[in-house]
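Of the protein chains in this complex, all but one are displayed in their positions.
So, chain A:
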Amino acid sequence: MPLHHYRPPPNHGGITSTPQQQVTHQPPAMDVLSQLRHQLADYTNSLHRDGFLDDQFSQLQQLQDESSPDFAMEVVSLFFEDCQKLVTNMARALELQAVDFKQVDSSVHQLKGSSSSVGAARIKNLCVAFKTCCDSQNRDGCMRCLQEVNRECVLLKNKLQTLFRLEQQIISAGGSIPM
C-alpha cells in the first residue's frame, strides 16, 4: 500500500484510553466482560480495517490455546525485538558512506518474512517498497522507507499493546478471549 495513503486511524487516541475507563467505571462482571469483548472485537476489526493487521494475525491468535496462552504475545514481542534490531542495523548500514545494499536487502527480507508471519500487513507492504528501493540502490528512498518502517513499528507496537492489554483485562476479569 503506498505510503501517502497512510492516515492515522481517526480515533487513535480514544481507543487506547477507553478500555481502562470502562473497566474502572463499570464494576458488574458480566457486563464488563461483554463490554470488553465488544471493545476487543471492535478494536481488532479497526486494526484489520485500517490495514495494520491481516489474516495471518488471526491465524496466529488461533494458534493460541491452553497449552500456550501467551503465544501470540510472545511471537509479537519477538517480532518487535527483531524489528528494533533490524531497524538499527539498517540505519547503521545506511549511514555509511558506501552503503552495503546487500546487507540492507537481507535485513529487509528478514523483516518482510517476520512481518508477514505476524500479519503486520502495513510493515510487510512497506518492506516491498523498501526492497525495490534497495534493488535500485536508492539511498534516499531507503532512508525514507526506513523511517516509515520505524514509525509503523512503533505505531503497531502501541496498537498491539493496547490489544493485548484488552485481552488481559478480559482474562483477568475471568473471561476467555473469543476466537
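Points worth noting:
The rule is short, and it goes like this: a residue touches a chain if its C-beta (ideal position, glycine included) is under 8 Å from a C-beta of that chain, and two chains touch if they have at least 3 such contacts; residues count from 1.
The rule is simple: contacts and distances are computed from a predicted model.
Not every chain of the complex appears here, and the one that does not is recorded in UniProt as "histidine kinase", selected from "Trifunctional enzyme subunit beta, mitochondrial", "DNA-directed RNA polymerase III subunit RPC3", "histidine kinase" or "V-type proton ATPase subunit". Listed residues A:Ser46, A:Asn89, A:Gln110 or A:Asn150: the one in touch with the omitted chain is A:Gln110. Interface residues of chain A with the unshown chain, by the touch rule above, are 1, 55-56, 59-60, 62-65, 67-68, 71, 74-75, 78-79, 82, 106, 109-110, 113-114, 116-119, 124-125, 128.
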